[in-house]
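Note that one protein chain is taken out, while the other chains of the complex remain in position.
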Amino acid sequence: MQVREILEKLKNAEISVDIALETLKDVSIADLGHTKLDLDRTARTGFGEVVFAQGKTPQQLVDIFVELKKQKINALATRVSEDSAKVLAQCFEDIKIDNLSHTAVLYSSEVPQPTGLIAIVTAGTSDMSVAIEAKAVAEFFGNKVECFFDCGVAGLHRLLSNLENIRKANVVIAIAGMEGALASVVAGLVKTPVIAVPTSVGYGANFQGLSALLSMINSCANGVSVVNIDNGYGAAYIASVINRQSK
Amino acid sequence: MQVREILEKLKNAEISVDIALETLKDVSIADLGHTKLDLDRTARTGFGEVVFAQGKTPQQLVDIFVELKKQKINALATRVSEDSAKVLAQCFEDIKIDNLSHTAVLYSSEVPQPTGLIAIVTAGTSDMSVAIEAKAVAEFFGNKVECFFDCGVAGLHRLLSNLENIRKANVVIAIAGMEGALASVVAGLVKTPVIAVPTSVGYGANFQGLSALLSMINSCANGVSVVNIDNGYGAAYIASVINRQSK
Amino acid sequence: MQVREILEKLKNAEISVDIALETLKDVSIADLGHTKLDLDRTARTGFGEVVFAQGKTPQQLVDIFVELKKQKINALATRVSEDSAKVLAQCFEDIKIDNLSHTAVLYSSEVPQPTGLIAIVTAGTSDMSVAIEAKAVAEFFGNKVECFFDCGVAGLHRLLSNLENIRKANVVIAIAGMEGALASVVAGLVKTPVIAVPTSVGYGANFQGLSALLSMINSCANGVSVVNIDNGYGAAYIASVINRQSK
Amino acid sequence: MQVREILEKLKNAEISVDIALETLKDVSIADLGHTKLDLDRTARTGFGEVVFAQGKTPQQLVDIFVELKKQKINALATRVSEDSAKVLAQCFEDIKIDNLSHTAVLYSSEVPQPTGLIAIVTAGTSDMSVAIEAKAVAEFFGNKVECFFDCGVAGLHRLLSNLENIRKANVVIAIAGMEGALASVVAGLVKTPVIAVPTSVGYGANFQGLSALLSMINSCANGVSVVNIDNGYGAAYIASVINRQSK
Amino acid sequence: MQVREILEKLKNAEISVDIALETLKDVSIADLGHTKLDLDRTARTGFGEVVFAQGKTPQQLVDIFVELKKQKINALATRVSEDSAKVLAQCFEDIKIDNLSHTAVLYSSEVPQPTGLIAIVTAGTSDMSVAIEAKAVAEFFGNKVECFFDCGVAGLHRLLSNLENIRKANVVIAIAGMEGALASVVAGLVKTPVIAVPTSVGYGANFQGLSALLSMINSCANGVSVVNIDNGYGAAYIASVINRQSK
Amino acid sequence: MQVREILEKLKNAEISVDIALETLKDVSIADLGHTKLDLDRTARTGFGEVVFAQGKTPQQLVDIFVELKKQKINALATRVSEDSAKVLAQCFEDIKIDNLSHTAVLYSSEVPQPTGLIAIVTAGTSDMSVAIEAKAVAEFFGNKVECFFDCGVAGLHRLLSNLENIRKANVVIAIAGMEGALASVVAGLVKTPVIAVPTSVGYGANFQGLSALLSMINSCANGVSVVNIDNGYGAAYIASVINRQSK
Amino acid sequence: MQVREILEKLKNAEISVDIALETLKDVSIADLGHTKLDLDRTARTGFGEVVFAQGKTPQQLVDIFVELKKQKINALATRVSEDSAKVLAQCFEDIKIDNLSHTAVLYSSEVPQPTGLIAIVTAGTSDMSVAIEAKAVAEFFGNKVECFFDCGVAGLHRLLSNLENIRKANVVIAIAGMEGALASVVAGLVKTPVIAVPTSVGYGANFQGLSALLSMINSCANGVSVVNIDNGYGAAYIASVINRQSK
Partner (left out) sequence: MQVREILEKLKNAEISVDIALETLKDVSIADLGHTKLDLDRTARTGFGEVVFAQGKTPQQLVDIFVELKKQKINALATRVSEDSAKVLAQCFEDIKIDNLSHTAVLYSSEVPQPTGLIAIVTAGTSDMSVAIEAKAVAEFFGNKVECFFDCGVAGLHRLLSNLENIRKANVVIAIAGMEGALASVVAGLVKTPVIAVPTSVGYGANFQGLSALLSMINSCANGVSVVNIDNGYGAAYIASVINRQSK
């Protein structure tokens, strides 16, 4: 723990009180002007760094990747626009751009070995883009991932016929738009935690995902908790934490 | 058709143009001051008259039942308060008060013979009160009704084990609060129309039934249409119409 | 019933328990990777297969049509974009593209003979696109369809003058945006079920169809149930089911 | 105009600039501590003073009536609670308490002669309480008022048979809960302005009157404008202004 | 009254009952397929016909103008797109296109003489487009109109300095976005009815005009009623009705 | 797995196909009329049975506890009203009523040994009731639980001073009303999953917990997922699943 | 600064690193079990401690007052229920209960001398309760306070005639329900900051204060910022901070 280190130095009279106070301020932050990179996070969390690219300029993304590379921290950017993807590809030889999941990965440190299984189940074909983002993130964090697409509750066969494999996972990510019933049905059939991701897929009274969100939050089944609409990244993160600490 | 009758009389010079115009105004309405009873409705629709008791005083209800009895029209009141129930029981010897469904029935004409089956499926124990109202109304309209309580999707067994019987109905009423997923799952399993009733059962982000309503309106399954939150009566009405005209 | 078949085979020792379990999983599903086609649905429901094209790539649509053609299942796609329409037209000689209703139909099996009447009534000229989708779907499912456009309640004459014909239908689809009053007025005038479709037509406090949706869900008239905003397809589906089972 | 008077006095050197400034402040206000009575309003508007009793204590109401009586201004209180009604009746001999409309009237000046007609049309029996408030207010302001209760659009006969009389009015107040379609239908049938009052009558997705409010605001008919939910007073006020200035 | 005419003919045996019934259906409607023109409306209301162009194709607009011209009915289209404007200008020599108010006017009958004054007051510069639509409509209906732009309550001087002229009108249209306070302040200062138009001007928690709508519906001032967000047309219509019947 | 057992018997000709089909229906359900108890759930999930008492009558609760006792299944009821608590205490000698958490526990089988730690952190004193429900449920499921009350972010000291102990848990439940910021701050400080529970604590624009719900769903911190407003039970359930499968 | 003190001691070897770490945890917190009192807050902020009594039991309030008295910290409780008020009065001789503002004050340290002026302006009589809470809080914090009740914009005279006095304040608290226009009008007339408090006063589309909140957040006037609905306390707090640091 870095704070302890500073305090130890202070106790040993290696540094003054004023310097201790000053040093405590700058622990683990690289200030790029527009962004304050938390360089200590990888150490704290055990995961590589993920950058939310939406709303950042290509230049800002490059700055961030340069710094993370310098610090030897593995980096993944999500929601990378086509323009940003092009710029990143030009600037970094080893970067892996994935146009389906809109992610970019740059390994500057050891690549984690996949362990433990996360199952990603989607209701419809259109929910696939959220699932693919979740898959990319979970794999970046060192999880095995298996996807089960188009298993919506309107045709239960499609879900039930995959149940045995879904049950092998330590955690299930259930992704659905429209009425979001998938989360409840899946949670009634497995023993593991279910992370539900409402999607904005649908139209009309779906209100950009509100119906699926409310549906999942009100789930009558046990073992469901919910992340933001279309938040494949967030679901993958918490699923990775659960998976990592699973027996 | 009464309008034709009036026109025939006019053509036959039995009445004047002015009288024809005047008569057209008063066709089939009994004006009780507070309420205009549509006496022609039973003839038009083939169903007895249903009175929404909520928001009406006991005296207004008595007035309405007196008039309907005089006109020999079968009458059912829904959402009858305890107070109103007592007053009605005192005023009408033959009235049947049902405290579970909060209904009161007074037959002044022939009792319809039950034909055709309506299935009522509920998600949880707490949705039962809406189901019982729907059952009372559907039976008053001359339908056979079978109820399947507590078949929520969190334990699919409970629904699947009743499926064979549910499929015997001409129309299914699916009643659920919380995330309302029942409607989608049922509709994926039957060939008949599903009338979905969201209920206000639940708490928090259920927002008094909004989550179940949005869920049902956004159903990914075919053959679902929706009535108002807690509207057991409305579901029973349209189900009765469908049942009556079914082969 | 296919499940029974498998069980019979098991009983007759034609297959093992493990094979029975395995086989039960794959009943009636064609897995295209992105989409799990429920090949049994047409057998179960008696209707051709409908594909919701919005949010699917042209390639995914082609995959689906190829598979359905192979399985000799009639197919209709709704909400087909101009791009997808072009690709489909190039890939399938016999496909019928309808640019007004944004649908594509490919018959690979017998074309159903139209029977029974569905009436589609719209409030304004701008609601027509939803009505045309509903008409295309209902005709694909083998219903006779008659449309009554621009019959909004602000000029009752327009509705009343068509009433006799509307009453000939087994079910009425009422389509309206803005305040959605059409559904209540129509339902007060017919004996058949009314399927109400709120549309996003309007502006301001219409909130993309919310006002019409709430209006229809709260209808004071009997016999109304509601589908999603702009959901011409969904209304046509349930109307087709009701029509098919009508005397 | 009082401001002009003060300026005239100033010009004529009857008062100083400082006094003019000071006097301008206190024009027409009686400050009761809790309430600042605008004593000039009756002069300005030509109507008696109306007090919104809800949220005021009986004592505050008495203070207000005492002051208005002193100033010889006719006064009407709306939404008077039972408790307040009792206290007012004890304090003022000539006050007229109306328990149906929850109003109290105290004439301290000339009673206005009723002229011009306002028609009040309601959709259902339960909307009557709002209508009765509107009637009491409109009569206090010196209008002739005729009420047409229970004319909802689910049974058009009830409305059409009263149409001739409704058309005699200079302005129509249309009061409806649930889906609020009455306003649109009425406005399509009359030439005069329609003031629409949504009511909180209904349940479920009515959301305490929101559905009726949105419905009326989005009316497809010409000549409709809307006041707050359950605001019988507000509708009566603007209707009175229109009626007064009508030929 | 046309219905009376038909009845008279029937009485005089000039037509049969069946023909009378049939004729009653087609009274005053020109059915263009996409649109049912209510040709009787001008006779009934005394105003020219207004067409809501948004959501209609140029061809549909041309059809409508051709029919109205044939029927010698003055016509105004609102929310005319640039494309539609061009097509209309090519098809009708005498049509007046106004690019500011997005309207098109074609007089085929007498031009009404402007009488009575309507005042239009706006809060900000950005509300001007709604005001200009209202002005075009009100002038088409034969009213004198005076506009008072940019009189928002943040600088009361701007409103107060125009008050004397505003008070000369028979009715005031108050147009404001953001917090919509203008309606309350204006209504507190005039004796005439105030028609409030919330606009979608603003951003953030304005929610496309919702804040202004709620503000105006909840106005603490007397004599305010409200039309839809950005509905300059609707405000002009009801203001015209009030103005026409004013002394 | 029970289904396999039935299939095995069928294969071994111990039962017929019809009996197999019939038996599959009734697996694990005790039908009490009002409630279908899923007797297999404890076996499937490894947890005792939890009954949501709100909306159930005392008699229904007694029926459920009698059945569960008969089946030797440990039972916990949440949201037990005072009335129900009294009745349960009279009917079951060994039941433990806890008035603070509104729970009732009846052990009919082995009591699970607490293992693994769940930390429950609340923002304010008023969130305590939700926390206590969560604690009762988690302990019933066999978890060690430690509570940290009143650690809201307005005074960071209160949270930071408990951080070391909070970090010892396998999963953290963060409970907060008002602006619900606690979840984000906690998640930024721990490595374990954070289950966020919005509460209805607050007033005004809190809208019964909506503000906290939206806040938590939109958390900028990693590792947060959310359950329903005031849903202490649901948080405890998923936390228990995570804790059980943690190393 | 206490943290510095601990660090100084560490440097001077008066305490060990472990003790330093431990001590940093407990700085300034009195843990009452249900509540963690931030005893350092008064030192940090310069204000006495305020306790939000709603949702706390009388016993919890007594615990808190006992501790604060012991620490010689002046204490104010807001939203004190009648029951709690009685218990507090019994336990503390010197406590001042104010039934109008629902507050209780116990001075255990010096009473602050009022300096600087805060003006509180309300729109209507019914907003007074929020104003009185704000007044009690502001006075407890050592501000001079002047109230201007019932100055709503529907009668501008009432506001304008008090303007000169309102302008003497360093900060204005504007309190209004319904359409909340007061904040905009006041802010257009003063040079100081305006803290706007929406109230839940009103009905219907007021939605418990939402209309006033949105109105104030969207204010077209400069210098307005907003606190929660009915949050008299919060407005008083920030106004006190502004007042204290004003010249």
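For reference, chains read A, B, C, D, E, F and G in written order, and residue numbers begin at 1 within each chain.
Note that in this section contacts are C-beta pairs under 8 Å (C-beta built on N, C-alpha and C of every residue); 3 or more make two chains touch, one makes a residue touch a chain.
Source: prediction; values computed, not measured.
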Could you list, sorted by label, every displayed chain in contact with the chain left out? A, D, E, F, G
Contacting the left-out chain: of E:37, E:50, E:95 or E:151, that is E:151
Residue among A:38, A:98 or A:146 touching the omitted chain: A:38
What subunit F residues would touch the chain not displayed? 123-124, 152-156, 178-181, 184-185, 187-189, 202, 204-207, 210-212, 214-222
Had the left-out chain been drawn, it would touch subunit A at residues 24-29, 33-36, 38, 40-41, 54-56, 60, 198, 200, 208-210, 213, 228-231
On subunit E, residues whose C-beta touches the chain left out of the figure: 125-126, 128, 149-151, 155, 157-158, 160-162, 164, 201, 203-206
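Heads up, the rule we're going with is that only the chains that are shown with their structure count from here on.
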Whole-angstrom distance, CA centroid of subunit A to CA centroid of subunit G, is 41
Taking each chain's centre as its mean C-alpha position, how far apart are subunit A and subunit B in Å? 49
Centre-of-Cα separation between subunit C and subunit A, whole angstrom: 37
Mind pulling the residue numbers of subunit A that touch at least two other chains? 155, 204-206, 217-218, 222
Kindly provide every pair of chains that touch. A-B, A-C, A-F, A-G, B-C, B-D, B-E, B-F, C-D, C-E, C-F, D-E, D-G, E-G, F-G
